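Structure provided below as structure tokens; questions to follow.
With one protein chain held back, the other chains of the complex are shown just where they sit.
All chains are identified by letter, namely A and B, in their written order; residue positions are counted from 1 within each chain.
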Amino acid sequence: MQVFTCPFCGPRNETEFHFVAEAGKVRPDTTQPISDAEWATYLHTQRNEKGPVREVWMHTTCAELFVMQRDSVTMAVLGTQALRKDGS
Amino acid sequence: MTGRRLASGGLIDRKAPLRLRFDGRPYGGFAGDTIASALLANGVRIVGRSFKYHRPRGVWGAWVDDPNAMMTVRLNGREMPNVPAATTPLEDGMDVRAVNAWPSAKYDVKGGLDLFHRWLGAGFYYKTFIWPDWHLFEPAIRKMAGLGHVSDAVYDDYVSDQVNAACDVLVIGGGPAGLIAARTAAERGEAVTLVDDHPDVGGSALQEVAIAGADPAKWVTAQKAAFVAAGGQVLVGTTAYGVYDHQLVGLIQQFGFGAAPRRWRMRARRIVLATGALDRPVTCANNDVPGVMSLQGAADFVTRYGVLVGQRMAVVANNAAAERAVAVLDGAGGRIRRVDPAKGAVTVHGRRGVAGISQKGTRRYADTVLMSGGLTPLVHLWRHAGGKLDWCPDRQAYLPGKSPVDMVAVGAANGTFDLEQALEEGQTAGAGRSVTRGPTDYHLTPLWPKPGSAGRQWIDFQHDVTLKDVEMAARENYVSVEHLKRYTTLGMAADQGKTANMAGLAAMASVQGVSIPEVGTTTFRPPFVPIPIEAFHGQHAKTQWAPVKRLPLEDLHRAADAALCEYGGWLRPGWYGQGDQTALIAQEAVMARTHVGVFDGSSLGKIAVMGPDAKAFLNFVYYNTITTLKPGHLRYGFMLTEGGVVYDDGVVACLSPESYIVSCSSSHTDGVLRHLEAWRQDGNDPDRIFVHDTTQAWATVTVTGPKAREVVAALGVACDLDKAAFAHMTLRETTWQGDALRIARVSFTGDVSFEISVTASKAAALWEAVIAAARDHGGGAIGLEAVSILRAEKGYIMVGKDTDGETMPHDLGFWAPRQKKTTAFVGDRSLRSENANRTSRKMLVGLRVQDGAAALATGAHVVLPGGEVSLGYVTFSYDSPTLGHPIALALVDNGANRHGEGVEAWHMGSRQSVTICAPCFYDAEGEKLHA
Partner (left out) sequence: MSKYSMFRLLREGLTGNRGWGQAWRSPTPKAAYDAIVVGGGGHGLATAYYLAKNHGITNVAVIEKGWLGGGNTGRNTTVIRSNYFYPESAALYDFSVRLYEGLSQDLNYNVMFSQRGMLMLAHSEPEMEMAARQCNAMRLNGLDAELLDRDQVRRLAPVLNFRDDARYPVHGGVIQPRGGTGRHDAVAWGYARAADALGIDIIQNCEVLDFITEAGRCVGVTTSLGDIRGGVLGAAVAGHSSVLAQLGGYDLPITSYALQAFVSEPLKPVLDTVVLSPATGTYVSQSDKGGLVIGGGLDRVPSYGQNGNMPVQETVLGGLAEMMPALAKVKLLRHWGGIVDVTPDSSPIIGPSGVEGLYLNCGWGTGGFKAIPAGGYFLAHLMANGAHHEISRPFDLTRFETGMLVDESAASGIPH
């Protein structure tokens, strides 16, 4: 059981959280033409880094999204910030 | 007789005699005994058989390192398999049988297998049983394998408590170093928990002559008292079995035979590892004969249980720590002969028990051989936490190195075998300071397996891995330590290599001519000792496992004799009444079509979406256009995934330009809520949109059928129900008996329907009023099964049943937004992919059977006449009571363009001719819907 720190609620068990996406993914403007490859990159491509990662998570009990930096090997949580202040 | 009970000493209560049977024979023991100590006290030598060769096995150790004494134990009508005798406290009346032996450990019929050992070496099964076929041999091999038999009995009170706890400091191991660490930390004001797997703390203290100038037992008592006085928590009979992410330690607390253990999830700010060390066996010829034991174990049997394990004991030891144990045995009156293994190869004699020992051709009598090949610190938990190990040549052992977490090892676990230093380390660690390992007085003569030695030399006692097996593995190039383990099964027995691993690694190092650290170690995997599967279960069981959601009206449904069934995680009425289920469901369906039916729609999700940007937001998350939806109006629509697949369907209600209610499938509410929140906070100003789940706050009663309007009218709500004033797909907010009431004219059946929602606390009053009115009009309550028929007759889908994870909205006939909607929406680009444009997409259709034919099987596939290629499948099929003939819905390749085509429904090899048709069998023109 890992402990993640929700920027709003503090440290909570991992079971309260929901992995949303890797951070930094921007939805293309779908009212403009987008190639299949571009859309597939947005939809499916993952960095899936080994080591430090930046991800968007949801704390399901307060429903807030936030950005978490953690290490995908050691599982150390390196930091969390509210998404709305992050600008990503 | 070899072992015997001493007149005094040990922690047993000689005034409390206990009885046990072993392999059918009666024996006696005392309170405080383990099964193993009692058997040894009775002179029992053969306590089991090895896994492969069925060689006789005696008790090796007094603790978790014993790989040999595994029992099936019965007591008070309860039977447990694979009970470790060395760590299981004896209880009165235990009926103990050795596993893997019949009729007894002493006279095992399979003992003869050992004669064939030369053909049954490491990995023999990989090299044979290939022809003609493995299946020919497998059943016999399966029967031979396995240890204990597990009974099919289920013990209803065998339920593990699950405890979440946290502490500042968790001290694992209550020996001298652990005790002092715990006391020191507690006296600093920290919240400390001390765990020890024995019935009481003390650990190796019992073998000491004196600690800090005091009698060891008194010293232990004093430390414990001081610790408890300082607020410390002691958990005895408790094993730390694993260390997990973020300093979470799994503890397992035993409560005696047959009782489920309690599992603790202990979050520790810091961890002090004081788990001690184990004695290693000496690898020599014939070293597996019953009566060959761990020297430290033998000393433990004296100090804990007052049992002297032999009368004429040969001690084969290579290290300084042996002296303490020898002194204990000497003090207990054992006759001891020292055999220095440095002076030449040692051979043990005897077959069913030790009969002597020889070195350099000189044979001496002994009934017991006590071995000490050096101490191995117990670093399992250190490794679980990701701590590094350093090889120490002086100690010939792996010691804790760097730790990535706040964990420190002290005492023997840290390779500090000298008492004074161990106490100092304990104190330092308890005070939260870093521990530096000092120089040691401990010394040993390296003593490792010598390749090429004569005789059979056991490395893994339970799994029958000998030095020759290791040599053979090396010869065949299974030299990686993991290959060695897997090929020979070394270290994979119930003790998980606690006795075998070091000798195995050393043997491989020696065969290859490299150093031990070059060979490396296998991974230490939890649990430290085997623990029951129940420990992970507990009260999270039966109805508490994924508990169903309950309706506010459940009591009323029960009173009305509802058959409550699970639908999408909710317990909902399937039908009402006793008797033939099919007939009851048909009656309900017909009643709803001819008069009126009332059903409980409270489980439907009701998510409020509000704020200045709510409309644009909903327009984005819905496939359908929401911007044109006016207050008081409803719109049916789909939420898609970004992959363009229908995720949920439902109705959006516009209360005002800034306030909407999203209704969604009962089982999808949590998911839809997450979906909405994720989009709300991604790319939107979350201060201008608010999402709020009101599902539990509102109860919904749905009235459907030709008499629905009359029934609603009878409630006396302040609302014009006239067809012209209250059209299909509109909504009214009103009041009823002083409470807010929402009435939506929306239909899931194809008939005129009203969904009436009221605050959950008024649900019962509303339900009763509606049911009373419905009775007056020849109707009544209907269950979900009838509803499911009604909606299928009309061709209304249930997401997940009539759609699958590939269904896009145009597959269901909803093509307009895909072609016309100009603003962005979730999933839009995927609807323009090659996949979305395929003509062979599975589309929703109806299937008509031939006149007089029976209903299709749901789950049947659709094939061309005589064909064997699936074109799709039947998602719903029923003999419609309303229409008097079977109906079916199906997803079929290009189905929308195949209406009228004759195909076949294929079910388990049988075929039935059907015709593809539109997926609507009832009121296709919508006259009844809009009536």
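The definition used in the following text is that contacts are C-beta pairs under 8 Å (C-beta built on N, C-alpha and C of every residue); 3 or more make two chains touch, one makes a residue touch a chain.
Here the structure is a predicted model, which is why all the values come from computation and not from measurement.
Chemist: Give the residue, chosen from B:20, B:64 or B:147, that touches the chain omitted from the document.
Modeler: Of the listed residues, the one touching the omitted chain is B:147.
Chemist: Taking the entire complex into account, which one of B:13, B:138, B:685 or B:768 touches the absent chain?
Modeler: With B:13, B:138, B:685 or B:768 as choices, the missing chain is touched by B:138.
Chemist: Of the residues B:191, B:392 or B:857, which one touches the chain left out of the display?
Modeler: B:857
Chemist: Among B:104, B:221, B:480 or B:759, single out the residue that touches the unshown chain.
Modeler: Reading the full complex, the residue touching the unseen chain is B:480.
Chemist: At which residues does chain B meet the chain that is not included here?
Modeler: Touch set of chain B with respect to the missing chain: 51, 80-82, 118-119, 121, 124-131, 134-135, 138, 141-143, 145-155, 158, 244-245, 248, 250, 265, 384, 468, 472, 475-480, 482-483, 486-487, 489, 494, 496, 523, 525-527, 530-538, 540-543, 545-546, 566, 643-645, 801, 804-806, 830, 833-836, 857-861, 863, 868-870, 873-874, 906-909.
Chemist: List the chain A residues touching the unshown chain?
Modeler: Listed in rising order, the touching residues are 1-2, 14-15, 17, 19, 36-37, 39-41, 43-51, 53, 55, 72-75.
Here, only the chains that are shown with their structure count from here on.
Chemist: Go ahead and note the Å separation of the Cα centroids belonging to chain A and chain B.
Modeler: So the centroids are 27 Å from each other.
Chemist: Please name which positions on chain A make contact with chain B in the complex.
Modeler: 1-3, 18, 20, 27-31, 34, 36, 39, 43, 56, 58, 60, 63-65, 74-75, 77, 83-84
Chemist: Taking the touch rule as given, give the residues of chain B at its contact with chain A in the complex, in rising order.
Modeler: 244-246, 248, 265, 267, 386, 404, 642-643, 673-674, 677-678, 681-683, 686, 691, 822-825, 828-830, 833-834
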